[in-house]
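The complex appears here minus one protein chain, its other protein chains still in place.
And now, chain A:
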Amino acid sequence: MSGPEIISATDAGLTGCTQCGKVWPAGTARCGRCGSHLHPVDIRSLQRVWAWWWAGLIFYIPANLFPMLRTSTMFGTQENTIAGGAVELAQHGDWAVALIILMASVLIPIAKFIAIAYLAFTVRVPGQRGGRHLMLYDVVEFIGRWSMIDVFVVAILSSLVQLGFVATIHPGPAAVAFALSVAFTMLSAQSFDPRLIWRVPPTPDPEQPAPQVTRET
C-alpha cells in the first residue's frame, strides 16, 4: 500500500494534528484549529504505553484471583472468580456460554496485553511495517473498551438479584481490579502513537526520488 511517493508530515518538516489533521510547521505547540497538543512522532512516547501496560497487568492479577461475584442462596454462599464462573457453567453443561465468557474475560484481555507489547516492541525495529500493524492496533483499540462488559454484568446482576433468601448477589473485589485493569489497558493503547508504525529511520536515502504529495478523491 505504501509507495515511495508518500511522505510523512514529519519528514517534510511539518507536524500534523492527530485530532483534526491540520498541518503546522514543526515546533508548533498547539493546533490553532482544535487546540490539541501537537507532539512530534517520538519513540519516547512508548514509555507511557509501557507504564500503563504494567499498571494494567498488575491489576489483572487480583482481578483473576479474587471473587467477582458473591452469590447467597438458600443453600449457602458461593464466591466465583472469573474463570471459576465459566468452569461452573461448563459443569452444568452450558458449554457454549462458558466458552463465550472464557473468551471475553480471559482470552481477549491476555491477547490485548500481548498485542500492545508486540506493537511497542516491533516499532523499535527499523523498516517498513505498514497496514497489518495498524490493523492490529485498530483491533486492540476497538476491543479494549468491550472488556468493561464484565463489570457491567456484575453491576446488573448485583443490583437486580436481590430476592431475599431466595438469592442475592453482591460484587466482589475482583470487579474493581478488573475495571482498573481494563481502564489502564485502554490508556496504554491510547498512548501508543500509530504514526510510529510508519516512522522512517532518521537517515534519508539519497537514491529515493523526490517525494511527491499525493491526493486521493
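The criterion applied here is as follows: a residue touches a chain if its C-beta (ideal position, glycine included) is under 8 Å from a C-beta of that chain, and two chains touch if they have at least 3 such contacts; residues count from 1.
Keep in mind that, in the parts below, contacts and distances are computed from a predicted model.
Trainee: Identify the UniProt protein name of the omitted chain, choosing among "Catalase-related peroxidase", "Cytochrome b", "Phosphate transport system permease protein PstA" or "Paraquat-inducible protein A".
Mentor: UniProt lists the chain left out of the view as "Paraquat-inducible protein A".
Trainee: Quick one: which of A:65, A:107, A:139 or A:167 touches the chain that's been left out?
Mentor: Residue touching the absent chain, from the options given: A:167.
Trainee: For the chain left out of this view, which of A:54, A:95, A:118 or A:146 touches it?
Mentor: Result: among the candidates, A:146 touches the missing chain.
Trainee: Which is it among A:18, A:78 or A:122 that touches the chain not included here?
Mentor: Answer from the full complex: A:18 touches the omitted chain.
Trainee: Contact with the hidden chain only, please: which chain A residues?
Mentor: Residues in contact with the chain left out: 1-2, 6-25, 33-36, 41, 97, 101, 131, 134, 141, 144-146, 148-149, 151-164, 166-167, 171, 173, 175-176, 179, 186, 190, 194-195, 197-198, 210-217.
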